[in-house]
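Below: one structure in structure tokens.
With one protein chain held back, the other chains of the complex are shown just where they sit.
On to chain A.
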């Protein structure tokens, strides 16, 4: 009996690898298992190795596993590319069709199963994926009925016969494997709690969070790994009176979002690094004109086109400091799918309350890794619009303008929407006076700059740092952001077993940096290990700038396109002691 399983299916892109993983995962999620997936894919439609690695557990998991129990292979490349992840008792289930060969340097066992042959006999080789699912089920001692519901949902549109054929294929795979199980190490999964939980990618949560947070319009340009956000919202927004416009480019997306936010609609735009680079001037416009703007950046491998389908966290500095000149800005970095939901909803509140651009930072692993999610609490989602005036305004004298940029104690000025009587004012990216009229006077410049920068000095943000602090004095403080939370948590658990005292701070509000929250943790740690997917240690540098203690800070960097594995974080720390 096992409590955890690490399963991977691989083959050529366009062969249905994605749906094989999907059907397997959805069925197990419905049984109440916790899942966490990672997709390895390339920037092409057909061809090239792709795989889907899924971790199944009876308790919550937030990272991929170090090793692999089962590898389902549709070609030799899948075996050659992935076998090293298999532990000594691991199993390769390979399609007999390509005459699979087991590499010499592995103790894992290989079983050739006639996936394609069985599928072809049943009508079409396309169903080889279903045969593979059936074979896996036999190995795990799962009742294949669990797949029926999912198969119905996916193939139901194609008719009952297609559903029946696919179920037949699963059964045939199951039977074939069961008949040949003697000597095979089966891995019976411990029963899960049977609770229904959501199974979604971070981008789903971001989009759902946007809807819950009052977003009714989106302007965006497709890009990996952000497109799922616009694809979800175009399905849902029409029912709420809104829509998504696919713009001609990222600049149009950002500026259209600024226009719509200015006119009073909570509007989202989302992209990845290359798109964010194009949006930079618009972000400055939002900052300067104090127009709310929410932008999602799903980080991927950079620079330039970089590694468009791979994990990286190298946009951090660009998101904090990008755009010329100086503006107030908020940068948030949720680390789980749940946080991605709440933070995106909250981003719309912060954008309107502080009248600033808010960047919701994600990374490819968080955005695309599909995982089991604990129930979302809709009561926690608030709608707060700050100093937006909706009541009638007093009459203005003559041609006077409303003081949209009034200098106030907290720096935040009252805001009215176009269409409002007695609210007429001008908005410009040129330095301006309180009415919005251009002004280059030195005194005015200073007053307006101070007012803008003052806005986020006392920002109210719930849980700016996710803290797991068990020790007053720690040997190690782990610091990270976005999707590395799970690997850090697992490494931490192992290090604690080894007798080390480990604390963990995962930064959820990147900018303005929550120095007050982080400084005491840094002070009370012997070493601070900053875990991040980039080559220059961007978060470590931010940490040094804000809390000092540079001599304690150790970089743990990975920038080969793959997410960290728990053992990599663990061993880095072991080296230090």
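Keep this in mind: a residue touches a chain if its C-beta (ideal position, glycine included) is under 8 Å from a C-beta of that chain, and two chains touch if they have at least 3 such contacts; residues count from 1.
We adopt the following convention: contacts and distances are computed from a predicted model.
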item: Protein name, per the UniProt record, of whichever chain is missing from view ("Ferritin-like domain-containing protein", "Twin-arginine translocation pathway signal", "Branched-chain amino acid ABC transporter substrate-binding protein" or "2-oxoacid:ferredoxin oxidoreductase subunit beta"); value: "2-oxoacid:ferredoxin oxidoreductase subunit beta"
item: Option from A:240, A:545 or A:576 whose C-beta touches the chain left out; value: A:240
item: Chain not shown: contacting residue from A:132, A:163 or A:211; value: A:211
item: Chain not shown: contacting residue from A:18, A:281, A:475 or A:517; value: A:281
item: Residue among A:329, A:425 or A:556 that touches the chain left out of view; value: A:425
item: From A:25, A:119, A:189 or A:219, residue that would touch the chain that is not displayed; value: A:219
item: Residues in chain A touching the chain absent from view; value: 29-30, 196-200, 204, 208, 211-214, 216-217, 219, 236-243, 245, 247-249, 251-253, 255-267, 281-282, 284-285, 289, 373, 375-376, 378, 383, 398-399, 401, 417-430, 436-438
